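There's a structure below that I have some questions on.
Here the complex is missing a single protein chain, while all its other protein chains stay put.
Chain naming follows the written order as A, B and C, and within any one chain the residues start at number 1.
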Amino acid sequence: MNTQDTGTLPRKALLGSGALRAFIGGRWVIAFLLLETAYFCFRTEGFANLNSAQILLFYGVQVFLLAVAELFVIVTGGIDLSVGYVLGFASIVSIKLIVFLGNAGLPAPLALLLGGAITLVIGLVPGLINGWLVAYLGVPPFIATFSMLGVCHGVSELLINGIYAMGLPQLAADIGNGHFFYLAPGGIVSFFTRPEVERGVQVLEVIPIIVVVTAIVVGVFAFVLRRSRFGRHIYAIGGNSDAAVRAGIPVKRRLLGVYALSSFLASLAGVVYAFMYVSGKADAGASILLDAIAAVMIGGASMFGGTGTVGRTMVGALIIAVLELGLRMSGTPTFNKYILVGAILIFAVVMERYMPESRK
Amino acid sequence: MEYVLETRDIVKRFGGLTAVDRVSIGVEAGEVLALLGDNGAGKSTLIKLISGVYRPDEGEILMGGKTVRIESPIDALAAGIETIYQDLALAENLDVGANIFLGRERMKRSLGVLKVLDDPSMALEAQKVLDRLDIHIPSLKSTIKTLSGGQRQAVAISRSIYWDAKVLIMDEPTAALGIAEQRKVLNLVRTLKDQGIAIIIISHQMYDVFEVADRLAVMRRGVKVGERVVKDTSPDEVVGLIVGSETVGKH
Amino acid sequence: MSDDSGGFLATGLGRSLANNWAAFFLLLMLVVFSMTGQNFLSIVNFQNVVHLQTVPLLLAAAETFVIISGGIDLSIGFVMGLVSVSAARLMQAFLASGLPVGWVIVLASGIVLVGSLIPGLINGIIITRFKVPPFIATMGMWGIANGLALKLCQGFPVAGLPDALPEMGNGYFLYALPGQFMSLFGKPSWFPDARVRELWRLIPFSLPFILAILAVLAFALKRKRFGRHTYAIGGSMDAAVRSGIDVDRHVIKIYTLSSFLAGIAGVFNIFQTGIGNYTTFSAMYELFAVAAVIIGGASLSGGKGRVWSSAVGVLVLAFLENGLAISGVQPFYRYIAVGVLLVIAVVIDKLFPNLR
Partner (left out) sequence: MKKSIIAVLAILMIVLVAMPGFSQAKLKVLFMPGVADPFYFTMEKGIKAAADKAGVDLTVAEYPKAWGPENQIPILQATIARGKFDLLLIAPTSNEALKAPLKAIYDKGTEIITVDTFLGDGDYSKKSDYNFPLSYIGSDNELGGKQMAEQLAKLVGEKGKVFVEATNPDASSVQGRVKGFKAGVAEFPKMQLVGVEWCQDIQQKAQEQTLAALQKDKDIVGIFGLNVFSAQGATQAVINAGLSGAVKMCLWDATLDNIANLKKGNADLVLAQKPGEMGALGIEWGVKYLKDKKNVKVPKKVIPGFEFFTRENASSPAMQPFIYQ
């Protein structure tokens, strides 16, 4: 999309040999995350404990999912601006469906399962349209997905007619905010439900259910990108789409798949949103789109496609999440977050340019 | 001897323009056919017709004497026609093995159920074919980005060979290479020829043509204007055919 | 994509229709809305729409240059907010120091306009020297400008500025009651409030202001070396480098211009509203500016686009919104309409690739 970059880099030995540069290029992101984490651990009271780590991961799930969605698209050299509003759309659709199924007499667990599943299927639609526009009509991804952003926004607001989508059964909130097990003083262990204890007694909550679900999904997609034929093909498309065509890769179908997948992950994030916040609204994911893209970029993917891994994208997402939580817990005004994320983003891409990894 | 690949009166039009006009060429096993012509003579279009990027409007393509339908790059590959374009069509972000197997990845079963990419075996096969062609690349793990022009060309050729090409089409294989690397590539072409592959080379470099080709065909404005056996012709005559000058054109 | 160069496109009418489809679409829209929306077709409405589109027009013009050069500038929306808030803060400071109102306005506006060059300069340098893709570089600036603006205003729109600002920003050249009287630059003081609905107000100050800026930019793009180089870079970076254009320098200039225009938009915003506004998250000014430029016929791959066409793109979006509102269409359908329109624009562009 941006062609202003085709010139070769000034290959000045900025930092010694190529090997050294490649070494740093591959690892500074992780070093940065470690340093950042260490900094907040020492500086911010209450940062270095299990609870904070769980908060970090729990409230990061939407960003993690959208970042993976965005990564797949960015590896092909595209971009998906619609994921934030697809998330909102899915949060609304899932609640509407679950409430409808509940009213139709389905028991709550079944309604949740079925409603969630149908939403994920419906959630493919925006992506399929995006993919069709991009792959078959040649519409630039930026425009196609921006249009889809508008359409999803409009349809969402029409669906709820300007009011929150609400009315999920209690079970949804229990799953959405539940943990795998709870430890209460006196050796009481309780799985999935918080033990009844006297008010004021500290209960240790361990591993939010949703974090586990997200981790599994992210893991599966990491596998798909790295080890499946589909993953290999989308790297090839991003690396050299002509070559991919000539090697007999069904490029258009793959692109369709990538956008559908992106939209699927966004819908999943939307369903998760609905369970976490027991409400749905159009702009539920609007403000995290840029965090998601930034995470992918900080993780070392190239805007031009062909590079990026799920693991490093997660590191990128964690860098942002740690920064946000750390600043919040130290009581530093939020505004600094935007400035810092902006700066890290640019820094990351400069690093990627000067110290590219030798491997993908 | 019978042609491995043959086109008969093949035609391709773009709007009002006829880019390839009733062209018939053929190439035998273990033979190198050079395809010559000025810019815009229709060489590339002809190549793209054979390799399935374009579909012909008229005429037919034959493999081993039988008509084949080539409607997409996949059809061409299936028929045993491999094409190495000038830009090599390599995914620079992937490693050697991945490129050789691009679009035809090897899979294995992991845990008995999941089908996953079998990178180790692809790397192994890549090493084998590189050895067969006597090509040395420092590390198969490195991405194409880090290789030199000649090494890339070698990877592209290895890819074609690996898939048991009957016909190999090379578009300007030596352009943009240093002298030493040009030699290597030409040697490679000879090796391939000895292994019985039919090769079509497009080139502007007269030296290359006379070095490796057995026959040559010249195109001008979409039409085949001449065909010569290399050892019976001279560079001057060929240039004459290419530019269409009258004096040397009569033969 | 399409190979045929004959047929309808070859005719003069077909060509100009495809070339200026956005303008034709705008006309068509005006006709349709004139029938569906009571009161849509009126000088007053058109004036209002154009007046309110001054900021989007400036931003779209900025984006036009960047997109022609093959880049994108995501920071302009927040640079505008930052400039607006800083100008307001400066004005407050100057007012407190007892400077006369006229000086306050001129000085503060001048300072922030010069300051508005900085984000663009930084964008340009990051893009050219460090080879960071424009999307990322300007996205970083997006965050930085947003953070700074919020820091400066602490989340409050900055109020307490001179009354003269909105009066100038929203004034008209001509006030008239047909057949009775005319007055320049202001409503006659004797005119009773009760009859204010009958008064005609013509030519807002903003109109010649924006026309002049667009004309200068269009001229620079079409007739000056600056514009020629911009197209050259967007058309083929390599060719531009080889033909001796100092591409890096030129790209820096383009991003600086873009951010300067965003600065003008920020200052104008103060004149229009009388307060310093930070840009809210949901505004997506930059995305709509890009959309307008694309509807105007530019291509994200660079080398194509015109200032006036982008202006038409802005008006298409504005009249779509305005017309549907006046026709009484439920608001949420409009987001959908904008999305669909945008896709149509690009598909048309794809169908007729050899234009312009």
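Basically, a residue touches a chain if its C-beta (ideal position, glycine included) is under 8 Å from a C-beta of that chain, and two chains touch if they have at least 3 such contacts.
Keep in mind it's a predicted model, so treat the numbers as computed, not measured.
Visitor: The complex has one chain that is not drawn here; which of the drawn chains does it touch?
Guide: A, C
Visitor: Please identify which residue in C:Leu52, C:Leu152 or C:Leu287 touches the non-displayed chain.
Guide: Counting the whole complex, the residue in contact with the absent chain is C:Leu52.
Visitor: Which candidate, A:Ser52, A:Ser241 or A:Ser263, sits in contact with the chain we can't see?
Guide: A:Ser52
Visitor: For a quick check of understanding: of C:Val241, C:Ala283 or C:Val347, which residue touches the chain that isn't displayed?
Guide: C:Ala283
Visitor: Over the whole complex, note the residues of chain C touching the chain we left out.
Guide: Residues in contact with the chain left out: 37-40, 42, 44-45, 48-49, 51-52, 55, 150, 154-157, 159-160, 163, 166, 170, 187, 193-194, 196-197, 199, 201, 272-275, 277, 280-283, 318, 321-322, 325-326, 328, 331.
Visitor: For chain A, which positions touch the chain that isn't shown here?
Guide: 26-27, 30, 33-34, 37-38, 41, 45-46, 48-53, 55-59, 62, 157, 160, 162-164, 166, 168, 170, 173, 176-177, 194, 197, 199-200, 202-203, 273, 276-279, 281-288, 311-312, 314-315, 318, 324-325, 327-329, 331, 333-334
Everything that follows uses one rule, which is that only the chains that are shown with their structure count from here on.
Visitor: Of all the chains, which has the CA centre nearest the overall CA centre?
Guide: Closest to the centre of all protein C-alpha atoms: chain A.
Visitor: From the centre of chain C, which chain's CA centre is farthest?
Guide: So the chain farthest away from chain C turns out to be B.
Visitor: Between chain A and chain B, tell me the centre distance in angstrom, where each centre is the average of that chain's C-alpha atoms.
Guide: The mean C-alpha positions of chain A and chain B differ by 43 Å.
Visitor: Can you check how far apart chain A and chain C are, centre to centre, with Cα atoms defining each centre and the answer in Å?
Guide: 33
Visitor: Please report how many Å separate the Cα centroid of chain B from that of chain C, as a whole number.
Guide: 51
Visitor: Going by the touch rule set out above, which residues of chain A reach two or more other chains?
Guide: Expected reply: no residues.
Visitor: Can you tell me which positions in chain A touch chain B when the two form their complex?
Guide: 223, 227-229, 231-233, 235-236, 238-240, 242-249, 306-307, 358-360
Visitor: Sort out for me which residues of chain A touch chain C in the complex.
Guide: 1-7, 9, 79, 81, 133, 137-140, 142-144, 146-151, 153-155, 157-158, 162, 283, 286-287, 290, 293-294, 297, 302-304, 333-343, 345-346, 349-350, 353-354
Visitor: Note which residues of chain B are touching chain A in the complex, please.
Guide: 51, 53, 72-74, 77, 83, 85, 87-95, 98, 102-105, 107, 110, 115-117, 141-143, 146
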